[in-house]
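The complex is shown incomplete by one protein chain, all other protein chains being positioned as in the whole.
A, B and C label the chains in the order they appear, each numbered from 1.
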Amino acid sequence: MGLFFSIVAFFIVALIGYLGYFSPMIFGVVIPYLALAIFLLGIVVRIIKWAKSPVPFRITTTAGQQKTMPWIRRNRFDNPSNAWETIVRMLLEILFFRSLFRNTKASIKDGKKLVYGSEKWLWLFAILFHWSFLIIVLRHFRFFSQPTPNFVSLLQSIDGFFQVGVPIIYITNVAIVVALTYLFLRRVINQKIKYISLSSDYFPLLLIFGIAITGILMRYFFKVDLVQIKELAVGILSFNPVIPEALHPLFSLHLFLVSVLLIYFPMSKLVHMPGIFFSPTRNLANDNREKRHINPWNNEFKMHYHTYEEYEDEFREVMKNVNLPLEKEEK
Amino acid sequence: MYDAPKVILGIIVFLLLFTSPLWINIFGGQTSVKPNIQLPKDANECVYPTEYMKNYHMDLLNDWRDKVVRDNQRFLLKNGNFVDFRGKKMEMSLSHTCMKCHNNKSQFCDQCHNYLSVNPYCWDCHVAPKEGMK
Amino acid sequence: MNINRRNFLKIVSVGGVVGVATKMTFDAISDTGHSKLDDGRLKAKRWAMVIDVNKCEQQGDCKLCIEACHKTHNVPDIKNPKDEIKWIWKEKFHNAFITQENEHLPRNINDNNVLLLCNHCSNPPCTNVCPTKATWKREEDGIVMMDWHRCIGCRYCVAACPYGSRSFNWMDPRPFINDITEDFPTRTKGVVEKCTFCDERLVRGMFPACVEACPAKALAFGDLDNPDSEVRKLLQDNFSIRRKPELGTKPEVYYLI
Partner (left out) sequence: MAFKIKPEELASEINHKPPKVNWIDNPVEFRKGTYNHAAVPDSIEYINQPYPRKWQPYEEDWKLPQDWQKIVMEGLRERINKFRSLKLFMDICVRCGACADKCHFFLGSGDPKNMPVLRAELLRSVYRRDFTLAGKLMGKMVGARELTFPVLKEWFYYFYQCTQCRRCSVFCPYGIDTAEITFIAREIMNLIGVNIDWVMTPVKNSHRTGNHLGIQPHGVLDSIEFAIDDLEERTGIRVEVPLNKKGAEILFVTPSADYFGEPHYFTLLGYFALFHEIGLDYTMSTYASEGGNFGSFVSHELMKVLNAKIYAEAKRLKVKWIIGGECGHMWRVLHQYMDTLNGPADFLEVPVSPITGTRFENAKSTKMIHIAEFTADLIRNNKIKLDPSRNDHWRATYHDSCNPSRGMGLLEEPRYIIKNVMNHFTEMPDNTIREQTFCCGSGAGLGTEENFEMRLRGGFPRANAVDFVHKQNDVNLLLCMCAIDKATLPPLLEYWVPGVEVAGVHEMVGNALIMKGENDRSTDLRGNPTIKKEEI
């Protein structure tokens, strides 16, 4: 049902986007501005919301040997004990999906044996997707800003390394479609994943898939006037918007899907992007016994512990009988 | 433990990164720079309509390239007949046809290509006409 | 509007295909045995070259053919033999015909310089190894062609060619070209190049640059499939040899000793 709902939702969004070419002002300027504002503000609000809750305890997930005595080889990056090791751990997590790389697959063999195998497909396609997405966004700086930053040409030449086709086929364009297809099919075909999937899992995949496909169509098949598009984008991104005379329907669709993604981002699971930086099990050093961690609301615990005095009062007699040392000898 | 300084730093970095095009545009001072194509003065007709050429010239050149290099067909044929262009058989050639009229690469090709950061590698091999020759 | 544009493109390409498929008419058959098509290009079933070593040798140090070729095709002049690019060049007989030399051959033969270039073999070993089809044997006229757009610089062909006819661009060639010929592209770093029997001249109705440049007419060029062609006549009347025939590559460049 979640799948059906998200497909319907996606097509409604896509239809609106396609029809957007009728109104260059609303779909070319107003909605993109709105989406940008919601995206930026939404993320900041979300971060502030998280930040307003303290981290009362330092509860890291340690995935390697701790730091104890110097002769025991410790695992610095799976069990960091200081700030820079933690930063490396976070970088490994954010840039290379360290934890997902560990993924295994458990299955029952011969009705009795549990066996575990390496399972790297999710890692592979997840990392393909995320890196492709990032590179594609960065490549789009050629439309966003004037002058185009230098890194764009570098990215383009790396991304188009194989120099196949005209315009050159970008590796990331192929990779993102392949990766999205895998991530989507996995949700539909793998029974376990299907069982846990919600409409909010399918929808962003469809949305990003739509964005990727419309982008690819514009690049290779139905060419649009890129000079006009850059003028529009630079206009918006310099607070000097120029309302275009006309929008190509495909571009209108592309832009609208991007706008919807931006709006959807801060109110969905996609906040895992800023969220990963906040994950307390990963972004804290495992130096619990070395440095005291402060809980700002520690004093809110009202219950009093059972003191030794209370204890001795209750058990003085029996303690005396067996000659256990006492604080107070009376009675 | 709120780690407020780190969070604030994070928010600032996030905002700076995600609004970086804005700053480039505002402080780069080049938003008014737009492509300024100089069309050949002594020719008013292209092999195909301008609107088509504007968006699809790369497809056309790619198609020509295959025909010339791989199919050994130097001149454009249509229904078995040579196509006439400006009184001659139309040769499918970047240097012999296109650049004969559009003989100033930097005032023509580079205008949009630079604006949009398109870096075709045609000119790595093909030799652009010396500018100002004509 | 889009659809119109697309149809436009379709018509253009379909037109092209039809054009190629249409049977071409000959408008003239020249005395050298090849034909000239109505579009002005020279056409043969199998292009071949016959080099008269003696005529060439009589010219002494003449390098006109080499200069003509390298100028026409923007071949860089790189002095370092490891990096040099050559389409046509001279070599001592005993180096060029390793399997046919013996120490008792007439001195003049053994010491003669022989003009070498791509043999445009009938059975080329270099084309099959190309992973991108950047080099292939053109079935209609036997030229071993190159598409530099496609070459990925793997150098399999360089390894496969038994005649050393292929050169690889280890560096950007442009700084080594003194006077660039605008009509012809240069190559880039990472691309293999070689002689293509001047396919770009043939299509304009001209003989290869080297053939035209030779003052002694030591180079003959024509259709080997036509018994009346000049090259066939020369081969009929003279004893000729080819380089490393035992390899079975069937070179289409013949040498009259």
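As a working rule, contacts are C-beta pairs under 8 Å (C-beta built on N, C-alpha and C of every residue); 3 or more make two chains touch, one makes a residue touch a chain.
It should be emphasised that the depicted structure is a prediction, and the values quoted were computed from it without experimental measurement.
Looking at the complex as a whole, the chain kept out of the display touches A. Not every partner is drawn; the one left out touches chain A at residues 1-2, 5, 46, 49-69, 71-75, 78-79, 81, 93, 97, 99-100, 102-108, 111-114, 116, 122, 126, 190-201, 267-269, 271-272, 275-276, 278-282, 286-295, 297-298, 301-308, 311-312, 314-315, 318-319, 321-322, 324-325, 327.
Following the convention adopted for this analysis, only the chains that are shown with their structure count from here on.
The geometric centre of chain B is 33 Å away from that of chain C, both derived from CA atoms.
Centre to centre, using the average C-alpha position, chain A and chain B are separated by 37 Å. Each chain gets one centre point, the mean of its Cα atoms, and the points for chain A and chain C are 58 Å apart.
Contact residues on chain C toward chain B in their complex (touch as defined above): 5, 8-9, 12-13, 15-16, 18-20, 22, 39, 41, 74, 138, 140-141, 145, 147-149, 180-188, 199, 203-204.
Against chain C, in their complex, chain B makes its touches with residues 48, 51-52, 55-56, 59-60, 63, 65, 67, 69-82, 89, 95-96, 121, 124-127, 129-130. Against chain B, the residues of chain A that register as touching in their complex are 39-40, 43-44, 47-48, 51-52, 54-56, 58, 141-149, 152-153, 156-157, 163, 165-167, 223-227, 230-231, 234-235, 237-240, 274, 277, 293-296.
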